[in-house]
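Here the complex is missing one protein chain, while the rest keep their positions.
So, subunit A:
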Amino acid sequence: MTDGIVLTGLRKVYPLRGGDVVALDGIDLRVPRGAIHGIVGESGAGKSTLVRCVTALERPTSGTVLVDGEAVDAAGERDLRRVRRRIGMVFQQVNLFDARTAAENIAYPLRIAKVPAARRRERVAELLDLVGLAGRGGSYPAQLSGGQKQRVGIARALAADPSVLLCDEPTSALDAATTRQILALIRDVRDRVGVTVLIITHEMSVVREVCDSVSLLDRGRIVEHGPIGEVVGRHGTRLARELIPLPVTADSTTVEAAFAVEHTGEVFRAIGGIDGVAVAAGTVETLGGVRVGRLRLDVAPDRRAAALAALRQAGLHVTVAPGEEAA
């Protein structure tokens, strides 16, 4: 099976007068067909540049981009227009055409692809239904709420049956409840249409809610990546910490441990058998279909070395909270 998206050695350098800006510094990424992959990273990490390279709105300085096995970066203008029809894009600013109704916006890519009017009408009705806006086709964007506009944006992106759906901060302009609905819609669309989805975001909650796998982008490099269930089980990593944050406790806490939920019994038996260790806080979440538990443990200062060794011996991945190593 070919992958939905394959990036190899992708680099993008913006030559500026003050010196070159390396926006992407050698990205290798493989997203299987039908998967929802999240790319997280702080502002300026290169997330937007990465999607823009996938759409060829931006030409990579070097490296290759394959969408459904077809090279995007080498395509000439005519080929590019054909390849782009296999790519749907959802923007943070939605970018609907204000002079067109919701239905006309959704029909736009079909019109460009010269789909006959009758077939176009059918498809638009289908898509309005898919995004939960049946009957609102005649509304102009100005008459729709932020969430409704993004639904139209998603329908337009899906109109020409793309094999890849790229979403650049699709929910960053939306409130929490609307964000949930839009993410649920994206997941639902993937389940029904089987489209490969790449979601760019700076919010961990988006990854938690919808992604199967995730990459952490930092200054143009992927510094961590993997399926969600695997990533949260790694210890001391930024993704694990941020994906399942522990409740804040007042007492000085010392160590954190993560485990698969089916091992809860053994974990607690092990902890119970170690002197000077008490559970301060804990949480369980389902991520990418895997239930993961994380504990924060209070360790008595005089028993510290022995307790840590015993916890590790019990098969727990233990990390000492930053700043407390020296304590």
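Keep in mind that, in the parts below, a residue touches a chain if its C-beta (ideal position, glycine included) is under 8 Å from a C-beta of that chain, and two chains touch if they have at least 3 such contacts; residues count from 1.
In this text, contacts and distances are computed from a predicted model.
*Asks:* Consult the UniProt record of the chain that does not appear here and report its protein name from "Ion-translocating oxidoreductase complex subunit B", "p-aminobenzoate N-oxygenase AurF", "ABC transporter permease" or "Sarcosine oxidase subunit beta".
*Replies:* "ABC transporter permease"
*Asks:* Tell me which of A:Ala74, A:Ile112 or A:Ala184 is the one touching the absent chain.
*Replies:* In the complete complex, the chain left out is touched by residue A:Ile112.
*Asks:* Which residue, A:Ala160, A:Val197 or A:Val210, contacts the hidden chain when the whole complex is considered?
*Replies:* Considering the complete complex, A:Ala160 is the one touching the chain left out.
*Asks:* Out of A:Leu57, A:Ala74 or A:Ala134, which is the one that touches the chain we can't see?
*Replies:* A:Leu57
*Asks:* Quickly run down the residues of subunit A that touch the omitted chain.
*Replies:* 55, 57, 81-82, 84-85, 87-89, 91, 93, 95-100, 108-109, 112-113, 140-142, 156, 160
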